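I'd like to ask you about the structure that follows.
Every protein chain of the complex appears in place save one, which is left out.
Up next, subunit A:
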Amino acid sequence: MSTNNLIELHQVTKRFPVGDGEFTALSDINLSFSKGEFAGLIGPSGSGKTTLLNLIGALDDSTEGEIKINGKNIANNSDEASALLRNEHIGFIFQSYNLLPVYTIYENVEFPLILQKIPKEDRKIMVLQALEWVGLKDIANKKPSQISGGQAQRVAIARSIVKKPEIILADEPTANLDSENAYKIMDILKNLNEELGITFLFSSHDSKVIKYLKRVISLEDGKIINDEVK
């Protein structure tokens, strides 16, 4: 395994208990991602895309194998250690935006920084900068219910990049958006990848997303069937 890789998966298998037996969601996965990659996992439902994202995002433990982020094995991390890893190194973008409805746009973006205990003045600078990146600085005081789906996803992007993570995991980020907004979002993400050097890992079946990817990993029945660099 190369030590220059940001993410490394070595013979990773994930099995879930189902009734009396087990279901193998991922089988013997070997993958690595370098810093600054713009890669995606594609495949039909049940192929293991989300499970793989969960493992990389330290939301789940592999049954077998080794997962390293920045060279550190995250398998069997404690809940606190996994939380710290997510807080410091990983950002998430979701299909359904998942903004906290009672907080303003500004406060939603500010939240990851509060967890990092960054001083209020510094937080303000960072939040406004993140909102500027996604072009939403002027709606900072609005509530999620007052903005469109496209804007909400841009807020979610701002929230994920505000702490300047090394990795962003995006699970079907354009699934709820129309074509125009989907392209806008992908343009923003591509720019962030190029300007900030953030490593993006998508899970998607959307051709609009796939079009932007520099590396496409195809999964089927929990196995990698193709790994193509464009």
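Following the convention adopted for this analysis, contacts are C-beta pairs under 8 Å (C-beta built on N, C-alpha and C of every residue); 3 or more make two chains touch, one makes a residue touch a chain; residues count from 1.
Throughout what follows, contacts and distances are computed from a predicted model.
J.: Which of "Radical SAM protein", "ABC3 transporter permease protein domain-containing protein", "PadR family transcriptional regulator" or "Beta-ketoacyl synthase N-terminal-like domain-containing protein" is the UniProt protein name of the chain not shown?
T.: "ABC3 transporter permease protein domain-containing protein"
J.: For the chain that's not shown, point to the residue among A:Pro112, A:Gly150, A:Pro173 or A:Gly222 touching it.
T.: A:Pro112
J.: Thinking of the whole complex, not just what is shown, which of A:Glu80, A:Glu121 or A:Glu180 touches the missing chain?
T.: Counting the whole complex, the residue in contact with the absent chain is A:Glu80.
J.: Considering the whole complex, not just the chains shown, which residues of subunit A touch the missing one?
T.: Within subunit A, the residues touching the omitted chain are 50, 54, 57, 59-60, 79-80, 82-88, 90, 92, 94, 96, 98-100, 102-103, 107, 111-112, 114-116, 159.
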